[in-house]
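Comments concern the structure below.
Note that this complex is displayed minus one protein chain, with the remaining chains in position.
As written, the chain order gives the labels A, B and C, with residue 1 at the start of each chain.
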Amino acid sequence: MSFKKSVMYSAILQCLVGTLMFSSAQAETKFVPEKFTVEQTIKPGPNVIVNGASWDGASKIHIYGQEELNYQGSVSAGLVSQTLPSKDGKQLYVLSHYMKRYTYGPVESAVQIFDINTLTEAKEIIVPNKAAHAIGMPGLLERNYDDSWIYVQNATPATSVTVVDKKLGKVINEVAVPGCFGIFPAKDSNKFSTLCGTGAIKSVTFNGNKYEISESKSGLFDVKKDALYVQAIRNVNGLLMIPSFNGNIYMVDDSGKAPKLVEKISITKGTEGNWAPGGYQVMSYNKSLDMIFVLMHPDAYEGSHKDASSEIWAYSMDKKKIISRSPAENLVALAVSQGKTPILFGSNEEDETVDQYTLADAKAFTFTKAGSDDKTGWSTNLQVDQ
Amino acid sequence: MSFKKSVMYSAILQCLVGTLMFSSAQAETKFVPEKFTVEQTIKPGPNVIVNGASWDGASKIHIYGQEELNYQGSVSAGLVSQTLPSKDGKQLYVLSHYMKRYTYGPVESAVQIFDINTLTEAKEIIVPNKAAHAIGMPGLLERNYDDSWIYVQNATPATSVTVVDKKLGKVINEVAVPGCFGIFPAKDSNKFSTLCGTGAIKSVTFNGNKYEISESKSGLFDVKKDALYVQAIRNVNGLLMIPSFNGNIYMVDDSGKAPKLVEKISITKGTEGNWAPGGYQVMSYNKSLDMIFVLMHPDAYEGSHKDASSEIWAYSMDKKKIISRSPAENLVALAVSQGKTPILFGSNEEDETVDQYTLADAKAFTFTKAGSDDKTGWSTNLQVDQ
Amino acid sequence: MRNLIDQMFALFDKRTESMSRNMAHNHGRRSFLAKAGAAVIGSAMLPLLPFEQAGRAYASEEEENPMDPNSCSYWRYCAIDGNLCSDCGGTLTSCPPGAEASKVSWVGTCHNPSDGKDYLVSYNDCCGRAMCNGTYCLKSERERPGYQMGLHNDINWCMANTSQGYHCTVAVLIGLAEGA
Partner (left out) sequence: MRNLIDQMFALFDKRTESMSRNMAHNHGRRSFLAKAGAAVIGSAMLPLLPFEQAGRAYASEEEENPMDPNSCSYWRYCAIDGNLCSDCGGTLTSCPPGAEASKVSWVGTCHNPSDGKDYLVSYNDCCGRAMCNGTYCLKSERERPGYQMGLHNDINWCMANTSQGYHCTVAVLIGLAEGA
C-alpha cells in the first residue's frame, strides 16, 4: 500500500512541477507563490468588544481597535451570549448556550475564556443550565474584584448566582437570591450585591463554602416609580453608581454588611423636555474625568426605558452637573474609553452597527460620530478592554 | 416539606382567586380567560417548501401554502441544510450538520424526517460526516424510486454516496464514485446515476450489499464548453432532462446498464440576446403540460451560470418550442406546481424572498408576480410537496 | 386564569425542586420558595401604575392601529418583546404546529381602547424551533428588569422548557386587571 501511494504521489508531483517549470520559464520575472497563513495576533492597543448575540445560531463577538474602529477579529460562541473582559483586559469571558440540535435538545451552558491577543480559547468551563438566556446586558456575567471568580446570573425563572473558580475551571458555589437580579461585585472579592423586587439591595458575602446575605433598608428604590437599571459602576470614591429609569443615579455604599443609599443624584433636574435614559446599557464611566456618559431620549413615558438615544449626556459626578449634550441617534448601549480624551462607542439599534464618537470640540466637550461598522449586526451591549 | 408546599400554594391560590373575583365582579360581562394552545396541523392543501439554509446557525425550512403563499410553519435544522419532500408528499427529509460548538467541534450529520402535516419529527438518522456541506441545490439529497432509501451526496472532497434505509433508520451502504457529483435516481429503485468530471454519466446499480458501476460513453457532455447543472428531472417519457450552462437540455436514457444520450435540445436556438440559464435550481417541470420552466438571463458569459433570472421561459418538451417568456427578476431557484394551471415559486436572491408567479394571461401562457414573502431570507432552492 | 396558575405551579413543582436539590447552603427551602413566590407570582398581580401613555412599536414608522393584531401597535402588545406567532404559522394565542408551548411567561397590563378596560396579558413564548422571522415587536409598558421576573421581557421564556430555543411569542388574555 505504501509503495503504491508513493508512486502515486510522485506522479502527481511530477505533473505539478512540470507544469510549473513550464510556466515559470515563460514568465519574465520568476513567479514566487504566495503563502496561505493565519494571523497570529491582533494589532496592539485598546479594543472595543461588541456582543453580537444570536438567538438561533452562533453568537459572534467582534473585536475592534478603539482608535480606528478597525476590525481585529472575532470569536464565536453559542446562543444568547454575554461577554466580559478580564480585569487586566487580556482575556474575554463569554457565556453562551449550546443545544444539541441548535434550537432544541439537551443544553450545555459554558463560560469560555478567550485570549484577546490571539483570539484563541484558553479554557472552557461548563456551568449549570440555569444561566439566564437573556439579551446582552451588564450584570449577568461578572467577575469578583481580584478576578479569581466568575459570577453567572441564573434564572429558571427562579433566580440564583453560579460562582465559577477561574483557576480550578469549575463551579464552586451557587447562591439562591430569589426575587433579585443582577450581579454587582464588591471591592471585597468575597462579595457581590444584587437588586431585588422589593426595592432592596442585597449583599452576598462568602465565607468558604458558606455565604451570608444582608439586605439594605427595603424601599431603597421604588420599583414602580423609579426602577433601577441592572447596571452598577464603581466611581473613584468607591461608591456604586446605579442609574434609574427616570435619570437618577443612586449612589450606593456596598462596603458595609448591608448596602446603603448614600445619595440620589438627578441628572435631568432643571432640564426641559422630559428626558430619560434608554437602552440596555445606558451608562458608561470615565474614571480620570469622574464623568458618566448616559444615553438619553426626550419625551419619556412609562415603557420608554429601552428606547434608543437621541443624545449622549456627559455628566460630571464631581461637579454634579451636565458638561455636554451630544446628538447621537439610535444607540441602546454605550461604552467609553479611559483617559482624558475619551472615545465613545455605541450599539446602534436602527442601523445595526457599532458607532464611534470622538471629541469634536474639546472646549465644549461635545462628541460627533466619527466611525461606524455594520459587521456587528444588532447588538445590545459592548465593552472596552482597557 | 409537602405540607409546607401545599400551605404555600393555598396562599398563592387564594390571593390570585381573590383578585380575580374582585375584578370579575366589577366587569359588566364575565371575562373568560383565553387558552394558550399549540396548532396541531397546518392547513390542508399543496405546499411549497423553502430551504432557508444557514452557515452558522439553525437552518430554517419554511412551509407555505401554494395558493395563497400563506405561511404554514417551519421546521428547524442544523448547518447548511438540504431538503426533499417524500414521494407521497407527506414527509420532508432534511439533511444538516450539528457541530458541538455550533461552528467548530465534533460534527454530527443527520437526516431528519418530518411529518409535513404536523411539522413534527418522525425520525432522525445519523449519517457519516462526509455529507457535502453545500449550498442548497438539487441532487445532493435524493430518494430512490420507491422511496425506501435516501441518498446523501458526500464530499471530503473525494466524492461518494451514502445510502440510508428509511425503514431501518440507518446507513446501509456507501458508494465511492470519485470525480462524480449529483444523484439522479433511476426508475429502478436499486439504481442512480451521477455526473462525472470526464464528461461521462455513471450509473450505480445495487445488488444486495454490492454495487456495480457502468459508465456512459465519455464525452457525453463537454465540461468546459457546455457543462451540465447538477439537476435532472424525469419527463413523461421516462427520460432524464439535464440542463446545461448554455441552455441545452440533455435527454438521457438511464434505463439500460449504462446511461445514453438520446437527444440534445437547445431551448435558446433562434433567440437573440445570448440567453442562458442561471441559478442553483434553474429548471422545474410540469408533467401534465410536459413543459419545463427555466430561469434565464441575457448576455451570458463564462461565469454567469449562477446569475439570477431576468425571465422565466416556459418550453414545451413535446412541441420543442418556447411557449412563453415571462419577466421575473432575481430568481436563482424555481419550482412549479403540478396540474394544468401551474403556479411558479422562486427564490429571490436580491430581495431574499420567496416569490409566487401565477398565470396572468392563459392564452399567452405568461406569468406575473402575484405574491412574495421575506420570512425565508436568502435561499437557493425550494420544492413543491405535490 | 387556571392556565396561569397551572403554569406557575408547574414551574414551582419542577424547577424549585431541582434547584433546591442542587443547593446545599445555609438557606432553607421554605424561605427560598416563599421569596421566589412573592417575586414571580406577586409581580404578575401588581396594581396598575398611574400612567396610561401609549407605548411605541419597534418599527415606529408603521401605521398605529391599536385594533389590528398584525400591527405592533395592537393594544395587547403593550409589553411584548418578540416575533408574532400569528405571522409564523400560529395565531394570536397559539403556537405554530410542531412548536412547544412555554411553561412560564411574563405578564403585561394593557388597556383595551374598545371597552376601556385593562387586561392582564400573558406573553408566552413558543419553543424548540429556530427564531421565526415573522414581525418583531417590542414595547415595554410597565416592563421591569429581572428583579421583577414576572414582568421582564428581555429574557427567553422558554427557559423552563425541555426545548429551550426561542421561536415566537403570543399574547393571551388571562384576566381583568385589578381595579379595572
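One rule holds in what follows: a residue touches a chain if its C-beta (ideal position, glycine included) is under 8 Å from a C-beta of that chain, and two chains touch if they have at least 3 such contacts.
Please read these numbers as outputs of a predicted model, since none were measured by experiment.
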| item | value |
| --- | --- |
| Touch partners, limited to displayed chains, of the chain removed from view | A, B |
| Contact residue for the chain not shown (choose from B:Glu174, B:Asp188 or B:Asp253) | B:Glu174 |
| From B:Gln72, B:Ser96 or B:Ser160, residue that would touch the chain that is not displayed | B:Ser160 |
| Option from B:Cys196, B:Leu239, B:Ala276 or B:Leu344 whose C-beta touches the chain left out | B:Cys196 |
| Hidden partner interface residues of chain A, rising order | 1, 4-5, 8-9, 12-13, 15-17, 19-20, 22-24, 26-27, 31, 33-42, 57-60, 63, 71-76, 114, 118-120, 374-377 |
| Where the unshown chain meets chain B, residue by residue | 55-57, 79-80, 97, 99, 102-105, 107, 128, 130, 132-135, 137, 153, 155-160, 173-176, 178-182, 194-197, 209-213, 223-224, 227-230, 280, 301-307 |
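Just so we're on the same page, only the chains that are shown with their structure count from here on.
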| item | value |
| --- | --- |
| Farthest chain (mean CA position) relative to chain B | A |
| Averaged-CA centre spacing for the pair chain B and chain A, given as whole angstrom | 40 |
| Whole-Å gap between the CA centroids of chain A and chain C | 26 |
| Contacts with 2+ other chains: residues of chain C | 128-130, 165 |
| Touching two or more other chains - residues of chain B | 57-58, 60, 76 |
